[in-house]
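Shown here: the complex without one of its protein chains, the others still in place.
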């Protein structure tokens, strides 16, 4: 069986901006919102890369090229729904409501950076690969037990599909029919390892077959495809019809992290070419132009607003008080054990130079 | 897609003993060998259950009903090939060459029980579920690196497919194209948990789809089906065409272990019914009768020989010297560390009552 | 025999554990029990016997055979309003869940600055001496006392088991509750029918004496008590025998007070010597009462070898002879 035929890559808008799924309810306002969220994400990303170069934030994980996959899927869930990002999914979290302020704190190695705003359900970004799939399953299972119609969406990469937790997460979700959207971003690489070495299978979507989980591939650079297909999955989940696995086929233009040098393992010309042909923002712009919904003035205005927002966030963060060591002692247990209190006391004594 | 249609259960001989895959090279001698190996396995199993009842061995894990799956697949590999059993796969290991003597030692909690005879490659039975799939992959990978044509076969149950190591094992085998046969015995239960609660999928074979590993289902109570289908997989592996996943659909008649009470979770009448209709030994007998290859006298002779063999093994094991604690101290590292030597010394001092 | 009040029953430890879970399932709708075979089978040791019937399969849940899956989804359940009691079928099968426990269950509070918390209990039968198969007899509590954010509790009898388990379930943070298999059915204690708790972090002095402090936990408590009783009959000296009950955080005060009194210490545990919880006890003694010591601390422990298959487990396990030997070493140093 040819899996690439069985799992075609759904496109709603061609690279040239042609709408090929005309029955959707898209309009100018929605398109602009899509574009704006993606611009905001990209501008923030670029800012962060620069900040890292200037040494103003720590090692940073860029997502340029993956904005449609993240923003489109994030817009398909609602406020009370749960999001489980990785270290690379800030386009998704900021779209779902994480503040730029906290994102910047995150990259400064601050615990506050992982805390979502009140009322927003966003887990701290998962670092151990694939571990978050089980949390998304567990949290969604809890929603089901509470008879709510809340869903969870969890982000993970192509490399993550090799970990045991990927498998266990999908199996639990399938067995307990949890309202979970497994949003895979197949960006072609796990650091230096191309997806062809990560797995022998031609698609990630086919991995859903083992669990009887509905699975599909979408063009991850086509925000309309991502948004509408994710929305269908979300609706299925809300209706009680269980999980979906979505493979969003995309590409990261840049380095794995700012500490990575992609030229060691791939020809960056391919990224440059993709940037000029399949870029998600460009795709949407072409579509909007064809629809007559584009305006350069609007874009300029919008970007000015975002620049303003980012600069303001940065200013605030620069003024943010320093980390307090008590954040450690106070957040291991609800009530610190004597061991921790002893260590706190000792630490304080020494730092105050007060010999006990 | 209907997975049960895509993965039909291959049968070579119907329950009535009709051969439905006539192109195979079966003859009287081979049939008798099949039957004899299965009888030997069953008689040993029954003996062990009895020995456990008498308190002469410890907790025992029976496999009655699964003889065709284990013996048929074990006969499909050769002497130098590698076998990775679980705690339930002694029908397979004794067929591949493990001695009854060591098997009995195993159930007496003896380390010697896990050691295969010289020249036989059998791993100690895996206890942590699914962990052995990775060893089978690694060992087969080593064979491939050595340019040998040796293969590995690994046994695991339906429950084992839920563990992360199942997934990682299949993925590594698929990526590195290792000569590994993944022989799943779907006996319907993981202790008390029926396969319908273990997974949402209707077959285990379909789990191979995610890795592009050739997968199939066989009637696990039909030793011809198991043998010939495993042999095909073995040949593919030897040729360098990589791993195969075989789901042998079977049933355990008895308890999960002698410490288990199956009536707590299932109606044992179903097992009784299956015993009288789909039993692997009965199936082969019916087939042999239809072929005119059956002889009651032969059966009696053969069984007498097996009884003799088992009794001799038991006698030998009863005379086997007691375990020596030095087996522990001497087999942690090639050369014991001072910590271990100190503990050995202390242990000896105390046991000799010699106050140092 | 003592008279037993109507609301007190003589229970085995396993019955007391079931009773604790029943009590909490009954009282608090957010409590869940999940794991392998915990449903209709009632658990391989019958710890959850009857609970499925009483509370239904939304509360008492058979999961797929995957420990990382059990702990990982429990993290999600716990963050989102439930109090999962997850059973590991044996302690030696917790290893596949190590990552979820180490990097998520125990770090969530810090990582989210208290926004998300994980009020979850992991139960696991542990220890050697019941002729179980390989890997089923591990006693690896020390791997977990080193994990920040995790309390580690182990009862040695029914009364303590119920009180400690209820306290663990009510604890707002993850608790690893390990149950010495050898104590499941050996002996009964009086267990009140009503709900009660025993504070985590408090040891129990199970025998009072003056000359030697014997620190132990789990299945070793009974063995130690027997050895000490016998030994005291034949000698002029007496022992403080302390059942630590909680291994993280240790009961510093009880250890300190006893060591100050006796100046002689024996630690009995079945885990391998190196890296065992004895190291943490030595650390408490070093910090709190070092110069009260009149003899080096004596350790009676498992060997630095894997817990063996059962023909050798009695050689591996601390024996009465080794325990009394150590007491004498401490006394006559």
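Going by the order they are written in, the chains are A, B and C; count residues from 1 in each one.
The rule is simple: a residue touches a chain if its C-beta (ideal position, glycine included) is under 8 Å from a C-beta of that chain, and two chains touch if they have at least 3 such contacts.
What you see is a predicted model, and the numbers here were worked out from it, not measured in a lab.
Across B:58, B:72, B:85 or B:169, the single residue that touches the chain missing here is B:169.
Within the complete assembly, C:274 is the residue of C:205, C:257, C:274 or C:314 that touches the hidden chain.
Hidden from this view is one chain, which touches subunit A at 58-59, 87, 108-111, 113, 127-129, 159-160, 162-165, 190-193, 197-199, 259-260, 264-265, 322-323, 325, 327-329, 331-332, 337, 339-340, 343-344, 347, 350-351, 355. Taking the whole complex into account, subunit B touches the unshown chain at residues 82, 111-112, 114-116, 123-124, 127-128, 131, 133-143, 145-146, 164-165, 168-169, 171-172, 175, 327-328, 330-334, 337-339.
Touching residues on subunit C toward the chain that is not drawn are 68, 92, 95-96, 98-99, 102-103, 106-107, 110-111, 134-135, 140, 142-143, 145-149, 248-249, 271-280, 282-283, 286-287, 290-291, 293, 296-297, 299, 303-306, 308.
Please note the rule applied: only the chains that are shown with their structure count from here on.
When you average the Cα atoms of each chain and compare centres, the chain farthest from subunit B turns out to be A. The distance from the centre of subunit A to the centre of subunit C, each centre being the mean of the chain's C-alpha atoms, comes to 41 Å. Inter-chain spacing, taken between the CA centroids of subunit B and subunit C, is 36 Å.
Centre-to-centre spacing of subunit A and subunit B amounts to 45 Å, using the average Cα coordinate of each chain. Those residues of subunit C in touch with two or more other chains are numbered 64, 66, 68-69, 96. With touch defined as above, residues shared between interfaces to two or more other chains in subunit B number as follows: 162-165, 197-199.
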